[in-house]
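This report refers to the structure that appears directly beneath it.
The complex is shown incomplete by one protein chain, all other protein chains being positioned as in the whole.
In order of appearance the chains are A and B, and numbering begins at 1 in each one.
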Amino acid sequence: MNASVVRLAVIGSRASWGRLLGITAGVAVGVTLALLLGAAYQGLSARDARSSWMSASGEYVVGGDTGPGAVTADTASLGNDRVLLAPTTDRHEGARIVRLDVAAPVTSNVTIPGITDLPQPGEYYASPALIDRIERVPSGELGDRFGTLAGTISDSALASPDSLVAVVGTKTSDLIERPVTQTVTSFTDVSYRASTNYQTVAIVGAIAVLFPVLLLVSIVTGLGAAARRERFATLRLIGATPRTVAAIAAAETAATSLLGALLGVLLAALLGPVAALVSVDDGKFFPADLAVTSLTAATIVAVTVAASAITAGWRIRRAGIGPLGQTKQRPEKTPSWLRLLPLVGGLGILITTTVAVLAGLPVPRVGTVVIIGFTITTVGLLVAGPYLTLLAGRIMARRSMSAAGVIAGNRIRRTPVATFRSVSGLVVAVFMVSVFAGAATTADQGVAPGDGPGLLPVSSLIQYLDPMFAAANPAPTEAVQARLAVITGVTGVTTIFTMQSGDGPDANRLLMSADAAHDLNLGPVPSATVVSIDSDALSGAPAVFTAAKATDVAELTPSILLIGTDGSTAAIERARTALQVDAIAGTGWMPAGTRTDLADDRLQSMAASFANLAYLGIGVATLIAGLSLAIATISAMIDRRRMLALLRLLGMNLAGLRRIITLEAAAPLLSVMAISIGLGLLVADLILVGLTDGGRSVGWPDARYIGALLASAVLALAAVAVAVSRLGQNSDLAAIRYE
Amino acid sequence: MCIVAVVDNSLTLLGLLSVEPSYGYDLKHTYDRFFGVRKPLAFGQVYATLARMTRDGQILALADEAGGGPDRKKYEVTELGRNRVSQWMFTPDIPSETLQSNLFAKTIIALLVNDNADRLLDVQRTEHLARMRELTREKQGADLMRVLLCDHALFHIEADLRWIDLTGARLTQLRNEIRQP
């Protein structure tokens, strides 16, 4: 085939330039997102690998052990191959700090990634973000907790530039007293969590973002298809074989998508540092984490070009363009109810799994089964879409009272596949939003504890006392109270006692003197010397005081200190620091926390930690889906110029035409949208219940979800509005004759 | 060819004379050039016609130039003659199968005297269409035999109309061609 003929066929008019531009842009966006997504997936495992040393563990130290190799207060007893490690989670202004207390002889052979030497008692190493934070606030609020800065933990041992990590040197004699202390021999060969939850989220995310991208590419390549078919028909008339025409189509698409894919690689490289700012789980990414490797880039470019070229060629061949063109609109095959089967199948898998888990039956590889069920459900939704669209079209065609309704309804009914394709991106986006929002509701339950009458103030610090601390002598706690009370912002200190053993009404309850109870000001206190409350009061339940059986707190074990503050973060952090620094007996082993902090610890969930990524991904997916809808609508209008002009001639005004176009987009959206929202929440529930053995279920979605849904609706409207605003140009009455 | 047979000779000659004054001899040759390709006009017929038209006051003979015979006389059209030509040109003929020759002559004359040939054709078209309307009306409610007869006539008239349309579309070209000596 002569090159100039090909040129004529491919870039014959200005409209085809627009088409090629559209394909290039669509492919570029798609490749960019695919590369960033791939990079993020790799970045997530890379950061896990880097930070795995923080999960190092070993045997717990047993106090009083005198056997061979037992660890004693003497540092030398550790030898050169062992260190003592006590990991705790500290907090500052709501942020979590990983604090690793270590004790080892100077001569130790054990190394910790990211730092040159093991810290000696009184020294510490910290991550850059923590160092910044320490410098930012008065030392009494944070810096005093650690001692003298010995050096910085390098990025190669940190998950994120935001990671707050401190490795603190401690005396062996201090550490062996703590219940969390372990002997660790190596920090380098720690197996890190390659959890299925991670993979679940990554795969779900990939489906959520990649699907609309594929759809976008598929829709752009269909741009101006009617005009293009005519040119190909001319080629056929002058002697090109179907193969040649298919080859031209493939070559055209290959060239455009190659250009688009290269642009996409460039864009991904440029956007990598921006995307790294997205906070996922442990914080932002290092820009290097999201760098696109040349191998990945080359693979994605090759796959994109090959796939799009093959698809284009195949489509043209299947369209069967004869020398006389396509004289008649090919009727679409009417979708049958069989299209509902994959959807039903996917839901079946999820429901069966959930029921099995709840019934306590052993289900192998629950995570994998859930992913498979979820994927089938998503694909099933897309397969079922045209059938549901057909139903909606039929009802509309039959029931509608207006001309616009009749026309749109019949159009939908005759072309349900094409109609659904233009909205399928939004449908999937809404489905995903619903799944994520549903899953995220578990994280949101009680995340923000509030204040109220009878509730322990959220500004109160709860300090658990070391259970190994000798209980016989309560005096230190009195001293502690006195010392704490002088700290600015601390309003009061209450000691809570428990019964260390024995039965009776006081068992498992929190006990305190009636005076102390009065001071807490949480409600009426019965007249007794010692009163008790349920331990729920520490996690946000209203405190109800009852008279205790015990009559003297001196006979009880001091277990908890409640430190009331004026509510300022400075006061809270000062008190927290003081509790650690002053080495108060029984308090140094575990940082104190407020109710909010403790709730945060309990409710950390995968959905919460990935919410940012999920909403970002869905946002991108929704945007692309909206773009696709706009392009598909415009494309359909261009292909139907004549019909729109005809309706104008019949006396339909522009508003009527707008109604038709809007209805054609809105009807399938609304009919399938309601189903995708319902299915999304159901699937979220099934996934959660399945993955957590029934431990969690879906609650009410939050405002962000409503916002996301509204945004989708607004975007869909905007997309159609943009398309419809071109109506004036496309319904020119002259089109009736000169088409 | 039938064209010559049915041309209204006297009016055609009168038309040719209204282009410019002419000798009988030249007139015959001009006539033959346009209308007598197959069957030229006889001299006798020309002179007889000229004599009749002179008698009717449609033409008059100019002063003899070299004395003597009818072939040495130059004739000129009178106002009366001119009106007669114009009337002839713009009166449509009854549509019939043998119409074309006369219409052809009228068209050529109209072009030669620089009159409105378009209008002439339009007038004829109107006449044709009027006849077609009559036939079409006749068809309404008529039996099939009658309908077929009407259709036969309609198709023949339509053929004329097609010729009229085609000629109309080619007038400019035709004008250029006959203007060349």
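We adopt the following convention: a residue touches a chain if its C-beta (ideal position, glycine included) is under 8 Å from a C-beta of that chain, and two chains touch if they have at least 3 such contacts.
Please note the rule applied: contacts and distances are computed from a predicted model.
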item: Listed names "ABC transporter ATP-binding protein", "SpoVR family protein", "Formate dehydrogenase" or "Sigma E regulatory protein, MucB/RseB", with the criterion being the UniProt name of the chain not displayed; value: "ABC transporter ATP-binding protein"
item: Among A:A261, A:M652, A:L681 or A:V720, residue touching the chain not depicted; value: A:M652
item: Omitted-chain contact residue, chosen from A:S57, A:T188 or A:S402; value: A:S402
item: From A:R50, A:R413, A:R509 or A:R595, residue that would touch the chain that is not displayed; value: A:R413
item: Touching residues on chain B - with respect to the absent chain; value: 116, 118-119, 122-123, 125-126, 128-129, 132-133, 135-136, 154-155, 157-158, 161-162, 165, 168-169
item: Positions on chain A where the hidden chain makes contact; value: 328-329, 331, 397, 400-403, 406-407, 410-411, 413-415, 642-643, 646-653, 656, 733-734, 736-737
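Rule of thumb we're sticking to: only the chains that are shown with their structure count from here on.
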item: Mean-CA-position distance for chain B and chain A (Å); value: 94
